[in-house]
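What you see is the complex with one protein chain gone and the rest in place.
Here is chain A:
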Amino acid sequence: MFFHYVLGFPLRSDVTAAGHVISRPVCACLRNTGAGEGECERRDGRRARQVHAHRTPSGMLSVLSYGRIVARAVLGGLSQTDGRDYSLITASCGFGKDFRKGILKKGMCYGDDACFIARHKSADVLGVADGVGGWRDYGVDPSQFSATLMRTCERLVKEGRFTPSSPVGILTSGYYELLQNKVPLLGSSTACIVVLDRRSHRLHTCNLGDSGFLVVRGGEVVHRSDEQQHYFNTPFQLSIAPPGAEGVVLSDSPEAADSSSFDVQLGDIILTATDGLFDNMPDYMILQELKKLKISSQRREEDCVNSPAWVVMQTGKESPQKVVTC
């Protein structure tokens, strides 16, 4: 029923949201619930095994398959007595503007957006990047830049080549590594990186462009990021331009990113998302949805996957539509 409404209206921007909750140190294991998508990460002694079970649905149009396309939602938090180190329970989801066609990219890429979740023994790091769509007119796939940037930052974190107090450093190193690739990359993207320092219980963030993050505590937004724009629809962006076009193409340095750092508590919800979420959903709606998430210590994360938590609002409609995921 709702499905048809959703189908009828095009989306203006991709929506990617990664929700993260401060929790006691526990390995986040999101199992397949039969919806067909899942991501499971197990650490086993020296070696970390990552199993990506990411099945691409065929282009069938049905409520079930629609539910499959839309990934899991934000999870709620746990309020446990603290271990010494904090960690995050995470989930990510999103969909691109062309999700109707059944186009799905590998890994955590949704349309032109990309995100990553990476863990290191000193910190948990989350990142979101929004590829600037204007490159499509010049024959460049905008998702390549954002996806490669996020993969590179993920690798940097996993190998420990970063300092937790400086997410701008991650961005700078990631951007530098993009230039070291033999493949000539082109494109640009915004970026938002959030680092939870386990020991000091501080969250260090940096944001370049119009993606951003929200920190929600007790149903209230306690921190949010600012948008950085040059002018309308032209956010600050990292870019690699074709030779000769450097003067024409907007290219901001990673140092232009906004940084901040603050303390966090157990049970905080951190939502990092691209502008597709923040432009289409006002704060109160986001908070409403997040309130619905209730995780107790007995419930496992996979049950939360099933809880109704995802809302898609159609631009142009006055009242929001709700779609329930399965």
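By our rule, a contact is a pair of C-beta atoms (placed from the backbone, for glycine too) under 8 Å apart; a residue touches a chain by one contact, two chains touch by 3 or more; residues count from 1.
Here is the rule we use: contacts and distances are computed from a predicted model.
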Which of the following names does UniProt give to the chain that is not shown: "EF-hand domain-containing protein", "Histidine-containing phosphotransfer protein", "Response regulatory domain-containing protein" or "F-box LRR-repeat 4-like protein"? "F-box LRR-repeat 4-like protein"
Looking beyond the chains shown, say which of A:Asn181, A:Thr234, A:Ser253 or A:Gln288 touches the absent one. A:Asn181
Given A:Asp141, A:Glu159, A:Asp226 or A:Glu255, the correct residue touching the omitted chain is A:Glu159
Kindly note down the residues of chain A that lie in touch with the hidden chain. 46-48, 155-156, 159, 161, 176-177, 179-184, 242-244
